[in-house]
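The structure appears right after this line, and notes come after that.
Up next is subunit A:
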Amino acid sequence: MSATPSTSILSQVDGSAQLLLGPIKVLASVTGPIEAKARQELPTLASLEIIVRPATGVSSTREKLLEDKLRSLLQSIIVRHKYPRQLIQVVIQFLSSDSDHSANAKAFTSNELNAAINCVYFALIDANIALFSSFASVSLCILPSSDSFILNPTIAQLNESESHHVICFDIKDKQADKILLVESQGSFSEKQFYLAIDEASKECETIHNKYQRHCIVEKIREDFVWKF
Partner candidate 1 sequence: MGKDIDISTNQEHFVREALKLGIRTDGRSLLESRKPIISLSPDLYGFVEIEWGLTKLAVRISAEILQPYEDRPFEGLFTINTEISPMASPHFENGKNTDDEVLISRLIEKAIRRSNALDLESLCIVAGSKVWSIRADIHFLNFDGGLIDSACLGVMTALQHFKKPDISVNGEDIIIHSLDERQPVALSILHVPICVSFSFFNPGAVEENIKGDLNEEISIIDCTQQEELLRDGTLVITINKNRELIQISKSGGLPIDATMLMDLSSRALLIAEELTDMVKDLLKKDEQERYKKLNLKMLQAENSR
Partner candidate 2 sequence: MELYSPEGLRIDGRRWNELRKFECRINTHPNSSDGSSFIEQGNTKVICMVQGPMEPVLRSQSNPNQANIEISITIANFSTTERKKRLKNEKRLVELKATLERTFEQSVMCKLYPRTVIQVNIHVLAQDGGLLAGITNAITLGLIDAGIAMYDYVSSISAGLYDTTPLLDLNTLEENDMSTLTIGVIGKSEKLALLLLEDKMPLDRLESVLAIGIAGGHRIRDLMDEEVRRHGNLRLSKVNV
């Protein structure tokens, strides 16, 4: 990640964060726990409403797919039984993206998924939603005829690459622990894949220690200003 996030930028929602990752500018907001509509309500758990909106045009299947990926991730990370019969609303708004001008804008790029996951984390922290653990994700690609990885590839590198991966780890005690999500495309060997996971776990820890820790510490200091 190249830029630090800015949090608490919107006043009408409970938590918000903006992230700049190269050409991608993404904004996430979290509202909740709030009252759920009857059809959304789950008797023992909080229900999640996840909305992804593209930078240009109306949302399509592409955004729905991103929503589903995020939902499966967030369902396992938010302490949902803490908020029974309530709703947590997550909106991801892309403001600019690297897939705008490419001909193949039908599918989301792995960079977009990566940006959305990392941005949602800061918004969830900002909204004080209970999480089982921290999480961070990495986007990387393997170029043809080489074993080295490129972290945060550009759209040109992605198009050239043999395979590209988005890997998301949960983080406990400042250590990358379990894999939460892997999105891989292209052809790659088992060895390459394990190497990619190793690389990703290291990078996730860096992200956590460099950006996420700082954000949490700041947040606690502000929330408990009366105590310090």
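FYI, a contact is a pair of C-beta atoms (placed from the backbone, for glycine too) under 8 Å apart; a residue touches a chain by one contact, two chains touch by 3 or more; residues count from 1.
Selection rule, in plain terms: all candidates are chains of the complex that A comes from, given by their letters.
Just so it is clear, the model here is predicted, and its values are computed rather than measured.
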Options 1 or 2 - which one, within this complex, touches subunit A: 1
Of subunit A, residues touching candidate 1 in the complex: 9-14, 16, 27, 29, 31, 34-35, 49, 51, 53, 55-58, 89, 91, 93, 95-96, 100
